[in-house]
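The complex appears here without one of its protein chains, the remainder shown in place.
We just call them A, B, C, D and E in the order they show up, numbering each chain from 1.
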Amino acid sequence: MSPKMVLLLVISLLHTYIALASDPDPVQDFCIPNTEFSSTTHQCKNSSFVTVEDFVFFGIKKPAKKIEKSRFLATAVTSSVFPGLNTLGMSFVRADFGPGGVNVPHFHPRATETAFVLEGKIYSGFIDSQNRVFAKVIEKGEVMVFPKGLVHFQMNVGDSQATILGSFNSQNPGLVRIPNTVFGSGIEEELLEKAFGLSSKEIGKLKKRFGPQDLS
Amino acid sequence: MSPKMVLLLVISLLHTYIALASDPDPVQDFCIPNTEFSSTTHQCKNSSFVTVEDFVFFGIKKPAKKIEKSRFLATAVTSSVFPGLNTLGMSFVRADFGPGGVNVPHFHPRATETAFVLEGKIYSGFIDSQNRVFAKVIEKGEVMVFPKGLVHFQMNVGDSQATILGSFNSQNPGLVRIPNTVFGSGIEEELLEKAFGLSSKEIGKLKKRFGPQDLS
Amino acid sequence: MSPKMVLLLVISLLHTYIALASDPDPVQDFCIPNTEFSSTTHQCKNSSFVTVEDFVFFGIKKPAKKIEKSRFLATAVTSSVFPGLNTLGMSFVRADFGPGGVNVPHFHPRATETAFVLEGKIYSGFIDSQNRVFAKVIEKGEVMVFPKGLVHFQMNVGDSQATILGSFNSQNPGLVRIPNTVFGSGIEEELLEKAFGLSSKEIGKLKKRFGPQDLS
Amino acid sequence: MSPKMVLLLVISLLHTYIALASDPDPVQDFCIPNTEFSSTTHQCKNSSFVTVEDFVFFGIKKPAKKIEKSRFLATAVTSSVFPGLNTLGMSFVRADFGPGGVNVPHFHPRATETAFVLEGKIYSGFIDSQNRVFAKVIEKGEVMVFPKGLVHFQMNVGDSQATILGSFNSQNPGLVRIPNTVFGSGIEEELLEKAFGLSSKEIGKLKKRFGPQDLS
Amino acid sequence: MSPKMVLLLVISLLHTYIALASDPDPVQDFCIPNTEFSSTTHQCKNSSFVTVEDFVFFGIKKPAKKIEKSRFLATAVTSSVFPGLNTLGMSFVRADFGPGGVNVPHFHPRATETAFVLEGKIYSGFIDSQNRVFAKVIEKGEVMVFPKGLVHFQMNVGDSQATILGSFNSQNPGLVRIPNTVFGSGIEEELLEKAFGLSSKEIGKLKKRFGPQDLS
Partner (left out) sequence: MSPKMVLLLVISLLHTYIALASDPDPVQDFCIPNTEFSSTTHQCKNSSFVTVEDFVFFGIKKPAKKIEKSRFLATAVTSSVFPGLNTLGMSFVRADFGPGGVNVPHFHPRATETAFVLEGKIYSGFIDSQNRVFAKVIEKGEVMVFPKGLVHFQMNVGDSQATILGSFNSQNPGLVRIPNTVFGSGIEEELLEKAFGLSSKEIGKLKKRFGPQDLS
């Protein structure tokens, strides 16, 4: 094994470390992951090499791609794409909706979200653990809060494109989409039939729609 | 308004306070909620009135009721039913399954769970946020961990009753059952149709099954 | 003392409680402060009285007032003005700058901030505890992060109005404006003279500018 | 029941609340407990009534009483005696030792301690959970750290009085003295005999020494 | 030094890192320590190599060895033996008692414990920091909670074997056994004599019983 290989191995091992960090108060001003040797290493860059560019993100000035009718597109900006967020306990997302576009019921296991409407009219809501829905149409400049870990959803009910800026109190809030998680992950069919009271045929249809093949 | 009423009102106001407490380290040995005036007040009982009974729970020695075939029954023991847990950052649950009984896909927004099988054979698993399922049959004396905030599920695949003791690292982990939350809470039908790719008729059937009326 | 007075007193005492809450994970889905008896009580509202309106904020759709040249205006939205944020660990601010408008050097003792430019061109930066400044001009759609507790500042360097949406990972981040804090609070003049190497006359001028009278 | 009584009851109930607060970051600058109505209420005083006196403690300028030979005397300064510490996550203690004076093996369930020697020569140490002792004689101006929750102890090995200033990272670190806890609390004699391998007579002697009667 | 040695060294250095992780919320779904190169490295395994086996523990289905009269045997299951617990803030223990078996007074510096009786009759209790004992006999299916950091103990008072399942809200709660810690660690004899009021002979007997040699 060559020293070079050792080095790469080491770096990849180091890479895994950051995964152990959580969202407590930082114990230093900041920690910009080092990407000198690999796009994946995450140790702190020597602060003398840190520049203002490390603290600015340019990637959500416009939608990631053209937003057609019924299209939904989200760009999540966590510490893995905006290293300046590392150890600082925050992240954000830009979500664009074509007319009728839907952000399916989902939740973030590790954060509360405040959603600010940049453009459009959006039917938006969440469900509490007493199974009550809190939903309404919100418009440009209005803000809705989704409590930590609760299922929420959005749909563009306007005639033009809609856009939301969501902010999170974790550098990696996580995302669990209900339809894909439940029907696309491979849970025993019998369990799903019993859980939802659906026939094997109905479950099969849902599994087909949300199964792995659909993720590619 | 009589002083008595004032008092009751005060106590009910106080009651709400505990809701603000979280799961940090306690700053006192313990805090047994006071139930002298009302079953709902939650201020700390004067420690000289605290007895060992406050720290012992007797309510899960057997299933809450007879467990028939395909029946699932859970008794959650949080700080609201076992006051001794208040401020201590833990709680637990006893779950009994008749043969074929199912604990539908659900998650706990505020805790990790360790599930110890007291009896039986249980198909048990969770789905991570990359949409991968981790599931297998576990038996008496085996333990499975469900990471904080991730969707998990269980089904008794044995011929006799099965029982699990689940422990949580929160005094109030919360419980979100996917089928009831998504189809029983009153989310706009159009959004559900688009999210799951189901017809209005199929959604209607699910809403009927999981709607409020079914919760009684 | 009448029961009514007792009640009001009680409520005002209760009010103070929320001050003890911190920004840990909530132990319930949410906690909407009760304002039934007084605009100041902060205990949790009975969840059956909670509505979606409690989770939506409408107050930052436009600047608080007309933004003239060199004018700076900020509307902080903490749990005290948007009760839905209570116990959820987040808050936000809308900041409007007339051309040349300045947000003086300040810091938030209890939160990191992510600043999203809604409009305009803004010279924006922070100073780390090694005394290095990280600053640059950011434009619409760009985001800058200000690490927890560090001094930061902004100035509209464009010809038209500029606006920023700032998000915080605390329900009450706090705000300490350097000029007012140091020169407007009444610190012993001799200490200030020695600390800044300024003459009594210079300090006097600064104290006059930032002293209490200027805050009214 | 008179309104006055209601009021006093309310205040005593309120008093218990603070017990629920923990040592997280504060969400306000400070929270001085209100003692207007009772020496025991702990809600935050209206900040306009807060003065600098609330943030200064004068009670440990000298030993609580004369320190004779072999005497040990400690004055713990937690948020209950120095209200200004409330919600700020710190407290401290002054410990005075006559020649040969001993601070028996004890631990603080909720804090790390840094012990600064103000005067004298002190044999000081702690035991880790691998059962290893770390002990040595420390002198004026030296500092020893006792990790959170570990058993530690001190003895004045000099010829004159010794004094230590201990600081804690909790507003209420708690104190568990091993001899009194184990032999003075009333644990079943049989259990103690087996645990320590001592005779009923030996245990009796220890219980007599450390039993409740000795605490009065 | 050969690359292989470098690698092993690196891995052993990495190993030490996990020690820095605490029990906050995880910032990823899970983190299975990598044991490819060494049983001791603790970096996260690439999630594509993670399987359901990583989340299930089989080692406490029966006592670690035959339980004779007066025998006590505990199997602690922390993240170091059940890697799936890593970063998830929980662990557990199986404790088996022969008739008369004793779990000596001890405490866990980093966790609260909930103890569920799987079998038998157990005298169980804890001592608070006011030196009061809270103890009673608990039986199969009953649960007792031991508050974080407080001294607790157990003794099988039934005629047959007894077993307890303890759960903790830390991945590494720590264990401090009072007799061994105080008498078996090597604290200065004079200090122990003064602290417990025992003769040099009595202390010597205790040191002999609990000294290092007894740990082998």
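Keep in mind that, in the parts below, a residue touches a chain if its C-beta (ideal position, glycine included) is under 8 Å from a C-beta of that chain, and two chains touch if they have at least 3 such contacts.
Predicted model only: the values in this text are computed from it and were never measured.
Tell me which of D:33, D:84, D:120 or D:179 is the one touching the absent chain.
Residue touching the chain left out of view: D:84.
Which one, C:63, C:83, C:149 or C:166, makes contact with the chain that was left out?
In the full complex, the listed residue that touches the missing chain is C:149.
If you put the missing chain back, which residues of chain C would it touch?
70, 100, 102, 104-105, 107, 109-110, 123, 125, 127, 129, 131-133, 135, 148-151, 153, 155, 174-188, 190-191, 194-198, 202, 206, 209, 212, 215
Applying the definition given at the start, please give the residues of chain D touching the unseen chain.
Contacting residues on chain D, toward the hidden partner: 25-26, 29-30, 47, 50-58, 60-62, 77, 82, 84-85, 88-90, 92, 112, 114, 116, 118, 125-126, 128-130, 132, 134-136, 138, 140-148, 150, 165, 167, 169.
The definition used in the following text is that only the chains that are shown with their structure count from here on.
With chain centres set to the mean of the C-alpha atoms, which chain is at the far end from chain E?
C
Between chain A and chain B, two touching copies, which fits better, same or different residues at the interface, with half of the numbers shared as the threshold?
Chain A vs chain B: same; shared/all numbers exceeds half.
In chain C, what residues contact two or more other chains?
3, 6, 10, 14, 17, 20-22, 24-26, 29
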